[in-house]
Structures are given as C-alpha cells and as structure tokens.
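There's a structure below that I have some questions on.
Removed from the display is one protein chain of the complex; every other protein chain stays in position.
Now for chain A:
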Amino acid sequence: MTDAPATPIKRYATASDYVSLMKPRIMMLVVFTAAAGLVAAAGVTGTPIHPLMAAIALLAVALGSGAAGAINMWFDSDIDAIMTRTSTRPIPSGAVPREEALTMGLIMSGVAVMLMWLASNWLAAALLAFSIFYYGVIYTMWLKRSTPQNIVIGGGAGAFPPVIGWAAVTGNTPLDAWILFAVIFFWTPPHFWALSLLAHGEYEKAGVPMLPVTHGAKATRLQMLLYTIVLVPLALTPLLTGLGGWIYGVTAGLLGAVFFGYAVRVFMSRAGDADCTAAEKKLARSMFLFSILYLFLVFAALIVEHAAGLYFPVKGF
C-alpha cells in the first residue's frame, strides 16, 4: 500500500505575510543605523531637523528597506522554495503570489523615495533610491547567483542607511557618514559568513555560490578573520574625526576585542567542515548573534552620545 501524496494546506495571505515580505528583522537594523546617522549628523554639525520630519525620513528608510526585501523575495522565490530555512516564506508557502510581491515592492519603492524627498532633500531620496536598486537588482538579480563575493559587494546596500540618515539632515555626505558606511560594509562579511558556515549545504542545494560552497569552510573562516581585522580598528576611526567620543570609543573598543576573539576562535575551529563538532557549530552561531549585538551597540553608543548630550571628545586624537 502506498501513502497518498500530502496535500499542501491552503493558506490565505494575512497582513503578517505582507509584513514578512518586507524582512522586518533586517528592516529594524536598517532603521536603527539610519537613525544613528541622522542623530550623529544633527549632533556633529548642529543642523536642526524637525522631529516629525526626522520620523518621516526614518519611515521612508523603513519602507525602502521593506520594498527591497519584497523585490528580493519575488526574485528569489525559486531558491527560497529549495532551502528549508526559507521555504516557509510567504511566496514559496503559497500565501502570496509572486506578482503581488513585485507590485508591492515597486509601489513601496516609489512611496519611500517620494516621502524621503518631501521630508528631507533630493540627495537623501536619491541615495535611498540607489540603495533599493543596489539590493534589489545589483545584489539580488546579479551578484547573489554569480559570484562568491556576492555578500561582500552586496553588503554596500545595507551600508547606505547611516549615509541616508546623515544626508537627510545636512543635504551632504561628509567623511563621517562614509566612515559609518565602511563600518557596516566591513561588518557584513564576517556576520553573514558566520551564518553561511552553518547553512552552506542549503546554499549548495539551491546553487547559490556562497564562499563556503565555492572555496570551502577553511577559506571562509580566514576571510572572516581578515575582514574582522579591518573592521575593529576601522570602527575606532570616528574618534579621529570627532564623530565619536569616550562612550563610543570604549564601546567600540571593548566589543571590537570580543568580536576579534570570536573571529580568531572560529578561524582556529573546524566550523563549517563536514566533521565539525556541535560545539564548533555553536561557536559560529554565537559569532553570528554577537555580530548583530556588536553593530547594534556601536551605533547605539553614537545615538546616546549625540542625542543625550553625553558626547565627551577623546583628547589626544
């Protein structure tokens, strides 16, 4: 006797499915880093911004991030269906039709850019439009399936929010804004590869050329260490320009030391190898989670300094 094939349970899209399309967890980090750029710009340059305009600018960043997420899910629905981690997303699970996700992404992109222009200036709106294009087209449609450097170059998309926040206040993008961009840019590879060390089998199954799939776990662990070696001192450069004070310096220094410690331990381990132990897998996962905490606290330190009036410059720099 043979079992009858399981009939998929019919699902009807709810509002939460559409929220899932916007990748809300990524959106939170994007909005937070944009807020840090916005607050730091106001603190450093003394340029005032109307609180409501600032809130609308941040909402525009959130909508832009959601739009890029929806476009990404539309294009990647084929590989999302193959990977276990992503198979429950709204499109592969059958809750939301692909065309709806694309339509939603495109409309939200337009709304986000327009709101940003209304609330701030053309430069911030143009940067937001470019970052949506960068994530939705350059990363998702081109880099992701064609090169193991996909998340290195594609990381640029996630690095734009603080620059957008800065531009929304001042109408320009000075060196300080690009330092924040660089911090996120160099943070992305060790952050993402820590996760892909655990899920490289899934990426291989879906035919996505992530670094652990194409070059192996050992080469990935080395690359993670190298990017962390660049990131940790880079995160201290705001002390040189006056963007960060004592609170920022201590936070970035201590957390950077811990991040570097994780990178060394993961490099020395066999995490991602076929014969790695559960403890080594756990170590890679811990590094992934810590990397999120690192970015959150480093940018939170900037917000605390410039929003709460706790900026104490580091003398001697």
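Quick notes
The rule is short, and it goes like this: a residue touches a chain if its C-beta (ideal position, glycine included) is under 8 Å from a C-beta of that chain, and two chains touch if they have at least 3 such contacts; residues count from 1.
Throughout what follows, contacts and distances are computed from a predicted model.
Here one chain is missing from view; checked against "ABC transporter permease", "MEDS domain-containing protein", "FAD-binding protein" or "Cytochrome C oxidase assembly protein", UniProt names that protein "Cytochrome C oxidase assembly protein".
Here the missing chain is touched by one residue of A:21, A:83, A:101 or A:119, and it is A:119. Screening A:53, A:289 or A:307 for touch with the missing chain picks out A:53. Across A:29, A:111, A:230 or A:307, the residue that sits in touch with the chain not pictured is A:111. Interface residues of chain A facing the missing partner chain: 12-15, 18, 50, 52-53, 56, 59, 111, 115, 118-119.
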